[in-house]
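Removed from the display is one protein chain of the complex; every other protein chain stays in position.
The chains carry the letters A and B, assigned in the order they are written, with residues numbered from 1 in each.
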Amino acid sequence: MSYALPAGRGAPLPAVPRSRGGRGGDVGFRVLLTVFGVAVIVLVAAIACVLIGAAMPSIRRFGPAFLWTSRWDPVHNVFGALPFVFGTVASSTLALLIAVPISLGVAVYLVEIAPAQMSVALSFVIELLAAIPSVILGLWGIFVLAPWVRAAVEPALAAVLGWLPLFSGPQYGIGLLAAGIILAIMIIPIVSSVSRDVLRAVPPEQREAMYALGATRWEVISRAVVPYGRVGIIGAVILGLGRALGETIAVTMVIGNRPQIPTSLFQPAYTIAAVLANEFSEATSDLYLSALIEMALVLFAVSLIVNALARWLVARVTSHTRVVR
Amino acid sequence: MMLWDHAIASALAKGEAIETGVPSQLVVEDLHAYFGRTHAVKGLSLDIAANRITAIIGPSGCGKSTFLRCLNRMHEVVPGARREGRVLLDGEDIYAPSVDPVEVRRRVGMVFQRANPFPTMSIYDNVVVGLRLNGIRDRRVLDEVAERSLGQAALWDEVKDVLARPGTSLSGGQQQRLCIARALAVQPEVLLMDEPASALDPASTLKIEELAKTLRETLTIVIVTHNMQQAARVSDSTAFMLAGSLIEYGPTAELFTRPKERQTEDYITGRFG
Partner (left out) sequence: MIAPGSRAGARRRLTDRVMGWVCLAAILVAIAPLASLLGYVVVQGAPALNWAFFTHLPAPVGEPGGGMANAILGTLTLIGLASGVGVPVGILGGLFLAEAGDGRLGWWIRFTADVLNGLPSIVVGVFVYALVVVPMHRFSALAGGLALGVMMIPLVVRTTEEMVRLVPSSLREASLALGIRWWITSLRIVLRTATAGVITGIMLAVARIGGETAPLLFTAFNNQFWQAGLDQPISSLTVQLFTYSIAPYDDWHRQAWAAALVLMAITLLLNIAARAAGRQRFTVGR
């Protein structure tokens, strides 16, 4: 039953000391946390400043024309970024064209069609795709994807659409097309998982209303659910774009790394990230390095805008934003 | 006034003589409490007698928990919360600018509605955490405190052989007694109990009530409860609150048999709440 209190309250216990640290401890801790929190902001600001500073010589020398001049000549110290800008935009666009329909199909399947447990398992598998290191994808790209593109995809495209300049020319496998495909593979996980979250956030009443009108499942999806979530899905696509723009290693392993604007999907090309990866450690002159850093700055600015835009769009539709890899 | 409730009647049948001359441990003077613009406690004044059990009753939302949390400066932990007025503990205003709220909380302990033992700690660690995290490391002292506090909480016999088990491995009623032991370990002068048994089964509830009566010998207890029978069983004085204001306060037997205010009577007889 209850514990009998010893008569006379037993031996006196030591007085409980004043709480450790005094109020100063709380203040100091708050300062510590704030400093480290602010450090994140300082870090990003530092990156911007360092990049701008190091890119200044090139900015001053070439001005805005840097972005649309296509001559990249380290020997004569003339640098124009257009081939890389073009390659970045082209490979990313191609990647989006391939990845977005597939990702939408995946998201629709996971949310609307698959039974719950299968949906969880499949989501897990697709997110695992996002965890694959880029260099391993590149390795697979060189030895599996590019040969396949050369042996199967490019001949097929040439046979059907070869009259278009876009699908003409010698078929190496390595080139813009392979880069587009490998980028698509890399962005499918993020576009599909964010789209999945967006579709899940669509209120059930939207679906129920359509069902009540006698619509088929596909009609509910295509006329009620997806249109409702279109803003968020656009956000997901832009997130994928952001990822594709910055991808370096897998791209440089399969794109061919030729600093010229390609006229066909079968030709090699070059992206900003790829040229940074390849030529940075070999830049011989200060201007060379500065030009490369200016391109890194462009990449920084573009990725900042794209990511901010994407997150804003997604946040409008889902009630929380999650950091998806 | 007629008694409606036999349960209350029988509880009061054990009636104790109403005391005078008992010193006040806590004196509340014109206390107001706000959450942002919501005025949750409106000008409440009362004296809480030492070594007695004071119950606060009232319908849900009347501000009794908010009032309780003002007594150990837990109210201000919520963002946007503020208060006006004074609360004197042994004559000193706990809200004076020079007073450290952490010291107040050590002297005025609290037990919450849902038992909340720390999940990463064993039973033993849970009991002594208030001492250990304030710098007391001597194992012998902690052992003694653990045994004493668990004993006071009527839990020692049940757990003395399994002190290393996680605190959350106990049953609901045991967990609540563990939380009481944890609060007692820092030797408070006052123990605040916020509906401590509302989530428990009747058997555990009775244990907690008996515990409160035992603890009265060494502590002052303020208990918030929505269960009038519990208030009648356990407390010496009862305060009835409604919509943030104190309606009536007096010895328990009197409040339940001859309430002075109409609203009190309505509440007790079940006309609302």
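Worth pointing out:
As a working rule, a residue touches a chain if its C-beta (ideal position, glycine included) is under 8 Å from a C-beta of that chain, and two chains touch if they have at least 3 such contacts.
Everything quoted here is computed from the prediction, not taken from an experiment.
The residue touching the chain not shown here, chosen from A:Val135, A:Ala152 or A:Ala209, is A:Val135.
For the options B:Lys64, B:Arg83 or B:Arg105, the residue in contact with the chain missing from this view is B:Arg105. Of the candidate positions B:Ser24, B:Asn134 or B:Asn227, contact with the hidden chain is made by B:Asn134. Contact between chain B and the absent chain runs through residues 72, 74, 77, 79, 102-103, 105-107, 109-110, 112, 114-120, 129-130, 133-134, 168, 171-172, 175, 179, 182-183, 186, 199. Residues of chain A in touch with the missing chain: 16, 19-21, 25-26, 28-30, 32-34, 36-41, 43-44, 46-47, 50-51, 53-54, 101-106, 108-110, 113, 122, 124-126, 128-129, 131-140, 142-145, 185, 188, 192, 214, 216-219, 221-222, 242-243, 245-249, 253, 273, 276-277, 280-281, 292-293, 296, 299-300, 303-304, 306-308, 311, 321, 323, 325.
Going forward, only the chains that are shown with their structure count from here on.
Taking each chain's centre as the mean of its C-alpha atoms, chain A lies 54 Å from chain B.
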